[in-house]
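This is the structure I want to talk about, given as structure tokens.
Heads up, this is only part of the complex; the chains shown haven't been moved.
Naming follows writing order (A and B), and every chain is counted from residue 1.
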């Protein structure tokens, strides 16, 4: 079995690296490494992200219209659990490593717990290329992992900072109270993430899919353009990944180790939870893969500004560098094929 | 006719834009001019994960003309104390002489 597994897996893996989605990612890293001056304008990236997430939302919305929501409960729950768990994993592993500031570690956990719309889009596309079916509403799991992760990270970080501050005040001979601890409001954080460009595009699509009749533009515009636009975005992410590698040098080596291992770890955690839903609620294997992929992904658009505002004292070069330069390419280029291979080998699909 | 003024310049991270506008308004400045800039300093942080294509749009630069130096310094103090420990930023003052500006000298001119 294990031999068959390996062979199946490797065969598959190579094949998937040749898929448009992944090959453009790799292509982007290569041309950036070769110092190409190719630039995809920011406005183009913005509109691509908008279209990808609106399309994912529309798909979900149209699907939800005629599907019983009870089967969403467990996956949604597991998405949230994964998002929260990932933050604590970082808190108790990365944060304790030498030369790693605790707040930076927590922020990094938050970013890796949050979801990257583009990574999810890549996952969905590769699944389709592999003719693996999944629940059309699977994309809608996004916010249920994204928001809990960001909220947890910001809360945990501020609790930590307040504790440290109190301790400092206590030791302080003058005995004066020092700046009073700032209490974290949770709702504003949730609001802010919901308002981010990526999530609001997705939720807009979802709402339109549920309440309006967007089928014509969906079939005629958003759906056909999806893969092509994604290929451009993958190129950009590849180039970005390379250009951000430098930033990582400024921070502790451990971030490199973390951002290589974490995507797998997080993905496996979610994959495991997904399998429970697969067995109990026959959540499709495709859905399990998606759960694993969004868990292994780390947020690129909305996460960073939210964390920057929520944990100002954390160093963005640390968490953004880790996720953009290593986390994301690993998630897209390695984890997607890996979890699909895993699903195929296990689920025999 | 003209009116002496202090021109306070603040360069900092773009995501602080709205918050700094608030501080400026609260300080009672008659207005401000804002533009996108890029740059490099002691901390050269990019505060978003967005692919930043150009190197000229990661920061924002504010120019605030104030009649008295106190207001300029008040704004600078507030901004610096609130943000410059955690965010990239610099603040400096130049002398200027306003020739026309309704916000500054009222509609009848300086």
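The working rule: contacts are C-beta pairs under 8 Å (C-beta built on N, C-alpha and C of every residue); 3 or more make two chains touch, one makes a residue touch a chain.
Model, not experiment: these values are computed from the prediction.
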So the whole complex, written with the displayed labels, is A x3, B x3
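By definition in this document, only the chains that are shown with their structure count from here on.
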Just the number, please: Cα centre separation of chain A and chain B in whole Å. 35
In the complex formed with chain A, which residues of chain B make contact? 15, 45-54, 57, 83, 85-87
Give the list of chain A residues in touch with chain B in this complex. 39-42, 45, 236-237, 239-240, 247, 299-301, 303-305, 308-309, 312-313, 315-317, 320, 323-324
